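A single protein chain has been omitted from the complex, and every remaining protein chain is retained in its original position.
Take a look at chain A:
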Amino acid sequence: MTALPSTRLTSAPDSRTLFVIKTVFLGNPVTMVAALVIFIFICVAILAPLIAPYDPLAQSYLTINIYPSAEHWLGTDQFGRDVLSRLIYGSRNSLIFGITAPFLAAIIGTTLGVTAGYFGGLVDRLVTRLIDLLLAFPELLLAIIIMAALGGGFWNIIVVLTIAFVPGFARVARASTLAVKQEPYVEAAISVGVRTPTIIIRHIVPNIAAPIVVLMTLWVASAIRLEAALSFLGIGTRPPHPSWGNIIRDGLNNIFGSPWPIIGAGLAITVVVLSFNLIGDAVRDVLDPEGGE
């Protein structure tokens, strides 16, 4: 028998995760700006009571439909409420829904999708049919149906948005699981006697996480849009509490009196949605070419 050549290696330490973060946020000035914008909006939402110059609900006959001025930077609406303060408080609602719903939907959808993909058979058929059923409705229509049944309110909005996003996550998770399940390392784990739940948590989920994370970033934008649409239609956040959607709705009736609520809220939605989309794209660009890394 020949002696075994010892294989000694020297190479850079593993810094892949850091690399991803660096590439996503520092690789491209546009993405950096987008990240900065979101950071600012989150700070604004958290610090709303400190930043907002007026009470967002305080009405005054003396200040109806004022144009932007030193006292009211973005003017006032038909009830004399300060538009800037309403936008600042509205960002709380929009961001909470925008981030919570995709996050919950990612957890539920991934659980469903991975279960269906890994076990196959009857479970798979049931889950797939359920997903198809939900996907058959446009998100907004589905949301309206459920809101009509449940009524408004904070938690109901979260539930609605989550249900609207679950099928997308479930479908992606299922498809990725089907691919990863075929990998020899999963078979290797089975053959060394690892229990099924451990295999799923340790070997399947980390390897399908990339597309899920990308989807989540992209859908934060959709959730903000959807909440705005629901509030605009009058079944989301209830007036007088501000959200970007119902600020636009209120403003629409008074567009000739004061266009500032619509302009302000429209811009805020556009900028935040665009920023989240840009970050989503950057994450996808970094994660995709590697194929699951």
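A few notes on this one:
Simple rule for what comes next: contacts are C-beta pairs under 8 Å (C-beta built on N, C-alpha and C of every residue); 3 or more make two chains touch, one makes a residue touch a chain; residues count from 1.
The rule we apply is simple: contacts and distances are computed from a predicted model.
For the chain that does not appear here, its UniProt entry gives the protein name "ABC transporter ATP-binding protein", which is one of "1,2-phenylacetyl-CoA epoxidase subunit B", "Cytochrome c", "ABC transporter ATP-binding protein" or "Aspartyl/glutamyl-tRNA(Asn/Gln) amidotransferase subunit C". The residue from A:33, A:46, A:136 or A:188 that touches the chain not shown here is A:188.
Residues touching the missing chain, restricted to chain A, are 1-2, 4-9, 11, 13-14, 16, 125, 183-185, 187-195, 202-203, 206-207, 292-293 (touch as defined at the top).
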